[in-house]
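Sharing a structure here in structure tokens format.
Every protein chain but one is kept in place in this view of the complex.
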Amino acid sequence: MTSPTARFAGVVPPIVTPLNDEGGIDVASLERLVETQLEAGVHGIFALGSSGETVFLTDEQRDRALEVIIKTTAGKVPVIAGCIEPSTQRVIDRADASLRLGADALVTTAPFYAIVGPHETERHFRAVAAATDLPLLAYDIPACVNTKLSVDLLTTLVAGGVIAGVKDSSGDDVAFRQLLLSVRDNAPDAAFSALTGHEVVVDAMMLAGASGAVPGLANVDPDGYVRLHNACIAGDWDAARTEQDRLTRLFRIVGAADPATTAGATRGVGAFKTALQLLGVIDSNAVSLPLRPLDEAESGRVRVELERAGLL
Amino acid sequence: MTSPTARFAGVVPPIVTPLNDEGGIDVASLERLVETQLEAGVHGIFALGSSGETVFLTDEQRDRALEVIIKTTAGKVPVIAGCIEPSTQRVIDRADASLRLGADALVTTAPFYAIVGPHETERHFRAVAAATDLPLLAYDIPACVNTKLSVDLLTTLVAGGVIAGVKDSSGDDVAFRQLLLSVRDNAPDAAFSALTGHEVVVDAMMLAGASGAVPGLANVDPDGYVRLHNACIAGDWDAARTEQDRLTRLFRIVGAADPATTAGATRGVGAFKTALQLLGVIDSNAVSLPLRPLDEAESGRVRVELERAGLL
Amino acid sequence: MTSPTARFAGVVPPIVTPLNDEGGIDVASLERLVETQLEAGVHGIFALGSSGETVFLTDEQRDRALEVIIKTTAGKVPVIAGCIEPSTQRVIDRADASLRLGADALVTTAPFYAIVGPHETERHFRAVAAATDLPLLAYDIPACVNTKLSVDLLTTLVAGGVIAGVKDSSGDDVAFRQLLLSVRDNAPDAAFSALTGHEVVVDAMMLAGASGAVPGLANVDPDGYVRLHNACIAGDWDAARTEQDRLTRLFRIVGAADPATTAGATRGVGAFKTALQLLGVIDSNAVSLPLRPLDEAESGRVRVELERAGLL
Partner (left out) sequence: MTSPTARFAGVVPPIVTPLNDEGGIDVASLERLVETQLEAGVHGIFALGSSGETVFLTDEQRDRALEVIIKTTAGKVPVIAGCIEPSTQRVIDRADASLRLGADALVTTAPFYAIVGPHETERHFRAVAAATDLPLLAYDIPACVNTKLSVDLLTTLVAGGVIAGVKDSSGDDVAFRQLLLSVRDNAPDAAFSALTGHEVVVDAMMLAGASGAVPGLANVDPDGYVRLHNACIAGDWDAARTEQDRLTRLFRIVGAADPATTAGATRGVGAFKTALQLLGVIDSNAVSLPLRPLDEAESGRVRVELERAGLL
């Protein structure tokens, strides 16, 4: 039940940014990663998101990564560029760079670090949208920015043409379901892409009416997510659930890193990069400071899950 | 895909406790409410849950309500009794009363008020289970008790036969999905009822493998939830989604109370009771102090939603 | 700078409730504990607070404990009784019992478990106050009840004669300071006792204008807190700070329990009881389920701190 007015739909992996051991962008690995995604049939690429370590990268590194991604994608699918900075002007600066480099759309979060409320948040999205010619998606990720974008605010922004969609990483599927209906009832003609960021409930959210998904795990198994998506579109919910269950088990790789010495960011992107290294897609599982790469024992646990999932 | 080993499945409404204007249990209204539920074909009754205002009631009131519910149900469906108290011994006291009054199963939360961790929480469930002969379900409701029951802890408790299921009101459908698979993989033979407490994602969670639902809104529209459940069981996901969308819109009654002067507990149970009053099922929309009943303007907004949903 | 209008001032220990190994009230130990406190010169006794494990106790146990405390205190200092229940009517029931047993004042928190806002909270305090003839203190403990009592709400309740004071366990000394000034400016003639519950900043809060303290650690070292209080009253801030520093170090006993297997409630009251057992004041360090008593290794760490503090 994807909206006919969703400009961005299907599987849009938030791709990681491969690094070499000196902390620079590993261009060859990034090219291979993008090519692998395209071969799997993904419907878009989300560059420089949380999985892309965007807040760890300098502007130069971001520009370089985005340039490589856009060149490798070569217009086959849209490239959505994350513009993730604490405040309005800095987001606009990244929006300008993304436009210049050829991105097809932008994603930004609520402001962060500074303590803001709904009025500041609304002003932020309006100001960013007004400053760019590209479509803007709102990234709802309260665990990182401390603000949950409310159903009412998002509906207002969609109805007003400020945002073209939402990437939901809020963990709040109840609100996501209510958002889908709220937009349908209050802004039926608006262009609206509702993308879930949750790897393990894509079937359920597609049933509920999502346009697609932005699953970090699709870095590792894009074919699985494309199959899952196709089953949903075909209305073959049994097949969708079976594929989703396989992917949900695969998602256990984020538990590979020792919880006594790592937290969320290390565990997620660290596992995705380690899996991609084990699969031969990227050369190194290096991550940005202050994260640390998964060690040998942890990589071994990732390998076990890849084998169970039939990927190795 | 309900587990064959789920003892409690289907639609199990957490029924409200009708009060008269003096704050006492309104027995006639409660009987009518239970009868309405049974006529709709619900698969169980959850008495004395959060929607049942259990923490507001004295032990005498709780005993009286449970007695009426069990008598009216007359064994047609199981009655699950909430035993919701801050600490272990007080829960056990309620478990004893529930057994004496004829309940078929118990539901309890993690301890609350006192600051506890996973070890205290595990000890709590084990001690309660050891003290009663009735099956015990864990109620995961971090917004009220400040503890999220982890997938690992719940799996351990299921595998060990400590709990027979979960009522998930955590808002975390991602973890709920992971729990479903974790139990399937680690305790495949265990009796396990996975019940979602979220009114607006029942179709999605049934697709994901839930055994059933405990939706507060089923007080108001049990027929709708039974239809939704039947569609899920039949694998008719289009019909399920359509029914769910109607119910999701109906759930907007929880927005009827003025947010400037009410908070969660007033807005939810207050709206359910007001709807039941408007539907002629119960006599008064009275709620316990310090909540307040919805006023005339707010009731008017509930009425509008009931009309939209085709219930009035 | 204690307000001349503070009815309750000085050191008011929130005494623990000694239990025997069967989980019953250990009356002889409780009597010794109260006597020890009185001999040290405390200015009041706070019975059935968080340190008193009140949410773990049945009404019968609470009545018994309060009875013993009031009888042993014998009118030498006021006894303030905690009435800590999730909702209004249940608090009123405890208020009635406390009045009947001879308490001099009551303490209650915001409602808990149910999700409430400022209106429900204000209605709660007003309804409890209206239902009792005893002075009522508000207990601000958001870590347990999820509601921070705002400076504005507390000022309104003081100005309106609803509450006679505050026990602040909010951890928010900034708000506590603002409350002291807000009451002075807006309700200069109101009876108002501002009691800090934080063991380690009593000198600082007395400097800021607090009426006194309700420190759990005073169970263990009432003499120290009386000396600290006397130094503050005398304006000897160097002596106050020196005594406070000694007590702050002693407070490290709450770190004695293994953090891998215990959380807040176990670590606090478990340590206080263990220290009292080591000091020969109470017979057992038993605590209520689902807490566990400190084990031998943990008790050894408490002993070390008692020795360092010159108490053993």
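By written order: A, B and C. Residues from 1 in each chain.
The criterion applied here is as follows: a residue touches a chain if its C-beta (ideal position, glycine included) is under 8 Å from a C-beta of that chain, and two chains touch if they have at least 3 such contacts.
All values reported here derive from a predicted model rather than from experimental measurement.
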Neighbouring displayed chains - absent chain, whole complex: A, C
Residue, one of A:93, A:152 or A:223, that touches the chain absent here: A:93
Candidates C:43, C:119 or C:177 - the one touching the absent chain: C:177
Sole contact to the chain not displayed, among A:14, A:44 or A:111: A:111
Omitted-chain contact residue, chosen from A:17, A:37, A:121 or A:244: A:121
Chain not shown: contacting residue from C:24, C:75, C:188 or C:235: C:235
Contact footprint on chain C, counting only the chain that is left out: 1, 171-174, 177-178, 181, 185, 198, 200-201, 203-205, 207-209, 235, 237-238, 240-241, 244-245, 248-249, 251
Hidden partner chain, residues of chain A it touches: 23, 50, 55-56, 58, 84, 86-90, 93, 111-117, 119-121, 123-124, 127, 143-146, 261-266, 288-292
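The rule we apply is simple: only the chains that are shown with their structure count from here on.
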Chain labels contacting chain A and also chain B: none
Gap in Å, rounded to a whole number, between the CA centres of chain C and chain A: 49
